[in-house]
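One structure, as structure tokens, below. Some questions next.
Removed: one protein chain of the complex. Kept in place: all other protein chains.
Moving on to subunit A:
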Amino acid sequence: MGDTVAFMAADPARTTAPAPSVVLDTVPVTGWGRTAPTAARIVRPRSYAEAAALVRAGGTPGHRGHIARGLGRAYGDAAQNAGGSVLDMTGLDRVHAIDASGGTVLCDAGVSLHHLMEVLLPLGWFVPVTPGTRYVTVGGAIGADIHGKNHHVSGSFSRHVLALELLTADGEVRIVERGSELFDATAGGMGLTGIILTATVQLLPVETSFMSVDTERASDLDDLMARLTATDDRYRYSVAWIDLLARGTSMGRSVLTRGDHAPLDAVPPRARRAPLTFRPGQLPAAPAFVPEGLLGRTTVGLFNELWYRKAPASRVGQIQKLSTFFHPLDGVPHWNRVYGRGGFVQYQFVVGHGKEEALRHIVQRISERRCPSFLAVLKRFGDGDPGWLSFPVPGWTLALDIPANLPGLGSFLDELDEEVAAAGGRIYLAKDSRLRPELLSAMYPRLDEFRALRERLDPHGVFRSDLSRRLGL
């Protein structure tokens, strides 16, 4: 057993004979959206060897498989495994090596982007891609092949991963290099090809931990798309918050925030003394109990109105903290509780360039239906990514959150799925909790290859999740 793991012995203590892993309990598990709880045995491996021993025991008849879980930020059922076990990988969270001159890091998959920022920023490096929260693990970032505000420039997260170590269904650890078949199946593979143990990531050099941000308002959807098309390439980071409750002539009115890492001479003199400090603020957590329906049409409508009006019509070069620009919601721990016990669904789709009409029609339908959504963002994607089930394709992506208890929401989103599929677009699996399996192969043309590879690599179904059961992945 030690043989398979010895070569990556960054720390010899980790390859000692496996003691039984820490089994926490059988508990109901949900994603970040807090819908559809299912019970699984939570196991927290303390070493690679422990993880390998668990995987070897996984293919027996009657066993319902394993799925790796990081910080549980996937909105849907990607990191749930009803009746089986969920491997909490956050116990394996070491940063093994940093190449401070070349800008690469070798770390465990259980390391969060938050921790990487704490370690790397003082050295003048930043993660190549960050989503709207830094509380995701490196393993999760690869498994969901996440994207950020810089997708139009930098692509998805796994484009910056040079290699990873993957624990496959046979219990062996494979080194998977970028460009290989297994790499492309694993990037965006939702953890179903195996358990990512470590990754080597290429980093981005930065001079400061501040952002230089330009803000502008767009009066409607056409104005927004025109602005994004015309000037997105001037910015490394670009995203638009969109008011989906606005109707009529102001349908799709938005606030664009775009920017780049601030150079040293742009930050205020006081901050120049320690320009690379990373100190994100933290507000009190959302209460455990929030009444259902707090975020209805009235409150969200009011919020959206204020949010739009408070944004400057045009402001250039504002200096913001990194966390303010990238991760405003991380300031409120457990913010997902604000939707109450019923939870919420995230709906994110992408349609290609030339399908603006489909996007416009969907935005119109959402706005006419008055879906109370205050976290809706629109972004222009750059080139697609090599992962077989990677979400981004060149075009427009819209992400919105909706309280799950809204009557009729299920069939409404099913209808939107049809429109997305008809326009050649797709739904983001890391956020999905409700897609029907019928549309999946139209959305992801390489799905059959993915299934075939899984069949070959994992014939006994060691890796399974609620998502894979629901969609037949």
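Quick notes on this one:
FYI, a residue touches a chain if its C-beta (ideal position, glycine included) is under 8 Å from a C-beta of that chain, and two chains touch if they have at least 3 such contacts; residues count from 1.
To be clear about the criterion, contacts and distances are computed from a predicted model.
Considering only "Phenylalanine--tRNA ligase alpha subunit", "nitrile hydratase", "Peptide ABC transporter permease" or "Decaprenylphospho-beta-D-erythro-pentofuranosid-2-ulose 2-reductase", the record for the omitted chain gives "Decaprenylphospho-beta-D-erythro-pentofuranosid-2-ulose 2-reductase", by its UniProt protein name. Between the chain not shown and the residues A:50, A:77 or A:260, the one that touches is A:77. Which of A:36, A:276 or A:400 touches the hidden chain is settled by the complete complex: it is A:36. Hidden from this view is one chain, which touches subunit A at 26-28, 33, 35-40, 64, 76-77, 81-84, 342-343, 345, 404-405, 407, 409-411, 414, 433-434, 436, 466, 469-470.
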